[in-house]
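Removed: one protein chain of the complex. Kept in place: all other protein chains.
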């Protein structure tokens, strides 16, 4: 049962060095039967918000019992804590720097501990620069092999969370949000959920989306309904308002990135 | 038996977002014992020809029973169909946009169906932008777990295929082709098969290869027989005429890309 647990990895290590392999080697030494899945290793170095976004979007698709090992850790070696937490049947091991923020918002917290018991570390003496290898990897593998989170250490009194801008409703007719993530295609993914725009969003419904001051048009059903190279807005696969360019990059087209204003004006 | 089936993934999703992980999570939820292998996620966004080439080159090396999940899908959410087909003992699930063209040419088609039965989808209501997660991933996992292609839906009356330029023989002395793919090293891989040049190609046989108007030299046995930085032509590991630069990029050296003319003049 515990023998087919999945461990995912989400880091900013890149894939050109030995860092990811060291982490996987340590995991496989603890739990040879683990199924290892890369979420990504291409987070911009130290970008906690990007990590928080990608984790929250990936996690819901994994089976119960999955362990997620998250290492975007710009303050490694300081007194920032390592935490392990169970959210809705899945476990996340992560540095307590806010990377859990979006998962913490969307799923019930079932158990949490400060990772302190050195028996589950690679060795009692941690390096001060590579806790991914020395702490997060072996702890994730022990958890995947069946160890309970409560065995790792005491419950923390709080969790570090990012303060993120929230989408705002302006009267009945407007919702004001921000770009939360720019994906590899250059799509501008906002923090405005479809649910904030009222009941089931129809295609071509009478509304207008703006990126900053520039009009994008109504919400469309999919990319290919506009000509190649033309911008559009839609509700994406995450249920969020997205500004895109069919066959191109909205980030380039609008010169916009994370934090840029996205507005939906309802008819 | 069915329990050790391999599922490969071939997409243009990139590896910096949650898209690949979402697909893998969905597959593992359906079939936890699957062995997942990335072919590539670095196809240029929407580049159906690149997908067709990479798929046709990778597929023959996988064991019988392998399921290939191909998602290069620029018209996702329109009325383009999803197909599942068995070619020579391996199964491919793909959007019907031509990405199957080169596999379809080289292997016997044994079974094919339009993917329509919603019981094998992630949920009956597909998103309109991420069929990789909602349709291709769960269907691939069900196929890997033993589901027959014919269970997915009716047989299609036709398959969408790319119209690709064919290498031409000009009299006895010349074969005219095009660059079909540029690989990560900058090698210019043509559509001219060694078999078109006559019986077993000898090294340094009396022939001359041209890239556009520029002479490259005779066919060589391997890269390192010319000095570093010097161009050469050879029959590559795919059995195709390739123009390369030892330790460098032929694409840069010749300023050439997909579609560029490659000529072989036989003595």
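Going in written order, the chains are labelled A and B, and every chain counts its residues from 1.
We adopt the following convention: a residue touches a chain if its C-beta (ideal position, glycine included) is under 8 Å from a C-beta of that chain, and two chains touch if they have at least 3 such contacts.
Since we're looking at a predicted model, the values are computed, not measured.
Visitor: Just one of B:91, B:104, B:129 or B:236 touches the chain that is missing; which is it?
Guide: B:236
Visitor: With the missing chain put back, one of B:111, B:173 or B:224 would touch it. Which one?
Guide: Of the listed residues, the one touching the omitted chain is B:224.
Visitor: Residue by residue, what part of chain B touches the chain that was omitted?
Guide: The list for chain B reads 4, 6, 8, 15, 35, 37-43, 53-55, 57-58, 60-63, 66, 181, 183-185, 221-225, 234, 236-237, 247.
Visitor: Using the document's contact rule, name the residues of chain A that touch the chain not shown here.
Guide: Residues in contact with the chain left out: 13-26, 28-29, 32-33, 36, 45-46, 74-78, 127-130, 133-134.
As a convention for this text, only the chains that are shown with their structure count from here on.
Visitor: Starting from the mean Cα coordinates of chain A and chain B, work out the distance between those two points in Å.
Guide: 31
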